[in-house]
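Note that this complex is displayed minus one protein chain, with the remaining chains in position.
As written, the chains take the letters A and B, and residue 1 is the first residue of each chain.
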Amino acid sequence: MTTASSEKKGRGWFKEEFGNPERRTAYYMVLPSLFIIVVVAFFPVLYGIVLSLTDSTVSAFGSFVGLENYTEMFQDPDFLVSLTNTVIFTVVSVALEFIIGLGIALAVNRAFRGRGLVRAAILVPWAFPTVISAVMWRLMFQPGIGIFQYLAETIGIISRPVLSDPTLLLIAAILIDVWKTTPFMALLLLAGLQVIPGEVYEAARVDGANVWQRFFRITLPLLKGAILVAVLFRTLDAYRVYDLFWAFGARELQSLSTFVYEGVRISQLQFGTGNAAAIFIFLTSFLIAMFFIRVLGMRTSAEEE
Amino acid sequence: MTSRGQSAVLAGRRINRRDFLKMSGAGLAGAALLGTSGCGGGGGSGSGNLVFSMGPDDPNKTWTTLIDKFNKENKGSFQVTYREMPADTGQYFDKLRTEFQAGGGNIDVIGGDTIWPIQFAAQGWVQDLSDKFPEPEQNKFLPAPIQASIYEDAIYGVPWYEDAGLLYSRSDLLEQAGYSAPPKTWDELKEMALKTSQDTGTPNGFVFQGRNYEGGVCNGLEYIRTHGGDVLSGVTSGEVVIDSPEAAAGLETYHSMITDGVAPQAVASYTETESVPVFGNGEAVFLREWPGTYGDIAGGNYKVKKDQVAVSQIPVTPGNESSSTLGGWTFMINAQTDMPDEAWEFVKFMSSFESFKFIATNGGYIAARKAILDDTEVQEAIPTVKLAKDVLLDYATSRPVTEFYGDMSLEMQDQFNNALTGDTPPQQACESLQNSLTSIMEQAE
Partner (left out) sequence: MASATATKGAAGRGALTTVLFYIFLVVFVFVSVFPLLWVFKMSIVTKAELFASPPTIVPQNVTGAEWAQVLGDPTFQQALVNSTIISTVTTVICLFFGSIAAYAISRLRFRFKGTVMTLILAISFFPAVAIIAPLFIQFTQFGLINTYASVIITDTVFALPLTIWLLVAFFRELPVDLEDAAKVDGATTIQAFRKVIVPLAAPGVFTTAILTFIHAWNEFLFANTFLFDETTQPVTVVIPNFATVYTVDYGAQAAAAVVVTVPLVILVLIFQRRIVSGLTAGAVKG
């Protein structure tokens, strides 16, 4: 078996994998899921890349135009607005959700009465379909009947309807997302906290470490894995935001995803730039994930095998 | 359960792998069948059922009444189903486009915006009606919508009713404040709105449709045109001329409605459905709306009564003519329908003189036959008809009727709304529209 150690795939690997009935069964069992995923998600991306390099419309396949769609896209002011909105939204809401979520997790990390109620409070915003919560919040900002519009005007921080101002809409959207997702983030971080054994803190306390030192030297490092997972998922979720902006903003608030949707499904002439933007989102999402995994050292479950 | 017990269970029921896969396959097939059973369920063409699509009916249920009448007279051969579409014409348009792109859909007769026939005809989605609707017949209808239905010398739509922007005023409130007639210029309107709302304690001076949708385009165009500017140099073709001092001045006036306190800030998110109740419930002095609203008010659907309301032309800036954006609706027939003859029967019925007279007297609609507008009974029943006739013949201008109007509209929707809220200065809005509209027109060649 010296060949096996010098080459990863020696001559016998194929037989070893697929000749073994147990292994074969394993592959059969995994195959349908993989098949669905590859066919319905990955092939369309390839098709999408092809589309973005042509001047096709929905009904007719066009001719190859190289990177023209992409250059048009980068010059489109709507695209730039949606990119800015999306980046601001992602960075701010994930940061807020992380900080507040961590605070909640730390505060709740002990036994107390009313645990069930708190758990329920955590899950209620999470259970809402995003679109429905967007509709609800839109009702609460509607001029004339919306309580938050009324409160904000009375307190004096706003002088115009939130629903017609793009900046205010973005701020409101961030707040809604924080409302909806912070509990979930807190949940994930809490789970990570609960894995840290209490003795570690005891030992540190005996050694004279104060609260901050305990936090930065023990809690954060031990929590790193959970933090990275939670933050990565939230970042990619926020980056892809569509439901919230579409239902709350009603075309006044643009994100990258709404830009794509408008381009490929609503307008007649923007199909090319819409597709280019779609591929742009795909590639940048990939880069963000790679950054987390490679640079920040996030471990995926595959490596934990 | 001990491992011995478990193996006993296993021994008792030996299911071999093939059976397992067979069962799962059957289960999946069942799930798939259930999944595909949702294919466009209720009533489609080709089953003795003609589908007519249109936005929501008015509070007087005008169209539903007509359809019921048709169905009664046609019992036994085929029936018409009214499929309600979104009130927002942009959303309605998107739905239709999706259905057409996906292979035809099940709508047979479409009640659509006057500017759709050309856009749909360019893609081959609606039927050529030239042999059924020859010129002598066409001449009995109003000229503007006829023109908007012609693409490459063939006609694709039968006009239904026309809309033109009108100014509604609370004549009783104006009288209280010392005014005897509705305003003729924008400056007069602003002055009257402010004084009247103050004197009578009415919350709002002027409400209109300012949201970023099709109606917002109609509103914005009226300001631009009454200041002497325009979008295109022609109706269906020409140069893009929106970058002009007149157009910018128009948008400036549009914006000043909010900044001068004449209209509430919320108008930037209003459509017809938000603005009409504000006026109808007595909370505004002026309203810009389509003629059909008079019918709604006359029908007693709101607190305000018809004798409290006066209707007049859209104000102007001195030295310019009034301009109302031509809205309106046209019948089209789906090119893929299975029931073309039946569809034409229905269209003929709905566009007959009797049907038109009904919608005029019952709903206040400006039905698109010349004879209707001259009919004295109609004129007596609905004062707006006489006014609208003058407006339609003299002052109504269509939106640009081009193949890619949809995309042009999207640009104008955004920019007009930005100008209204002040997010973009009017001058800049006109410039950016000049650029985007020009590139769209170029693609239409």
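In the analysis below, contacts are C-beta pairs under 8 Å (C-beta built on N, C-alpha and C of every residue); 3 or more make two chains touch, one makes a residue touch a chain.
Just so it is clear, the model here is predicted, and its values are computed rather than measured.
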item	value
Contact partner of the left-out chain, one of A:73, A:174 or A:226	A:226
Of A:58, A:91 or A:222, the residue in touch with the unshown chain	A:58
Residue of A:128, A:201 or A:215 touching the missing chain in the full complex	A:128
Residues belonging to subunit B that touch the chain removed from view	3, 6-7, 9-11, 13-17, 20, 24, 27-28, 31-32, 34-42, 56, 83-84, 86-88, 91, 95, 98-99, 101-103, 273-274, 277
Interface with the undisplayed chain - residues on subunit A	13, 16-17, 22-23, 25-27, 29-30, 32-34, 36-38, 40-41, 44-45, 47-48, 51, 58, 104, 107-108, 112, 114, 116-137, 139-140, 142, 144-145, 147, 150, 154, 179, 183-184, 187-188, 190-192, 195, 226, 229-230, 232-233, 236, 239-240, 242-243, 246-247, 256-257, 260-261, 264-265, 271, 274-275, 278-279, 281-282, 285-286, 289, 300-303, 305
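To be clear about the criterion, only the chains that are shown with their structure count from here on.
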item	value
Between subunit B and subunit A, distance of the C-alpha-averaged centres to the nearest whole Å	38
Subunit B to subunit A touching residues, read off their complex	94, 97-98, 101, 123, 212-213, 264-266, 268-269, 404, 406-407, 410, 414, 417, 421, 423, 432, 440, 443
Residues of subunit A that touch subunit B when the two form their complex	58-59, 77-78, 143-144, 160-161, 163-166, 251-252, 262, 265-270
